[in-house]
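Excluded from the complex is one protein chain; the other protein chains are retained at their positions.
Here is chain A:
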Amino acid sequence: MEGVLYIRSMANQIQQDQLTRAARRAVLIDGIPVSTLGVIALALGSNPDQSTAQKAWWIATTIVFTLAIAWVLLRAFRRADEYLRRIQLESMAVAFAAVLVALQVATLLDAAGVVRLQQLAQVILLGGVATWLLIADLRTRLNR
């Protein structure tokens, strides 16, 4: 009887771990296409002398990329329970702070004529998404 209980409890634990892995996989499944879209938007915006059509494509891709980020955040939030939601929020706060600082530095460098803000903006946003995913993933992985 005790053995059966133990096996059932172990099976339940494995099932829960699979649920956690599935949730983490779901974030990656959402995040990877969005990041790819970000890279495409970045590539489209990298040319400083764009035609009107190129500019329109770049703006459209960037808008879709921004909306997609919001959609990924919303889905990750809805999927999580209150503890995981807190982890997500804290990771987002760190990523947000990193994006703010990076944008500020990029703006200064742009003003000094060292780099072009237009080229860096999407890299910074992508870096923010990557920071958020990395911190949230590490925290759920390490605090088991």
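Simple rule for what comes next: contacts are C-beta pairs under 8 Å (C-beta built on N, C-alpha and C of every residue); 3 or more make two chains touch, one makes a residue touch a chain; residues count from 1.
One rule holds in what follows: contacts and distances are computed from a predicted model.
The listed choices are "Energy-coupling factor transport system permease protein", "SAM-dependent methyltransferase", "Helix-turn-helix transcriptional regulator" or "Polymer-forming cytoskeletal"; the UniProt protein name belonging to the chain that is not shown reads "Helix-turn-helix transcriptional regulator". When the omitted chain is restored, the residue from A:84, A:103 or A:117 that touches it is A:84. Against the chain not displayed here, chain A makes contact via residues 5, 9-10, 12-13, 15-17, 19-20, 23, 80-84, 86, 140, 143-144.
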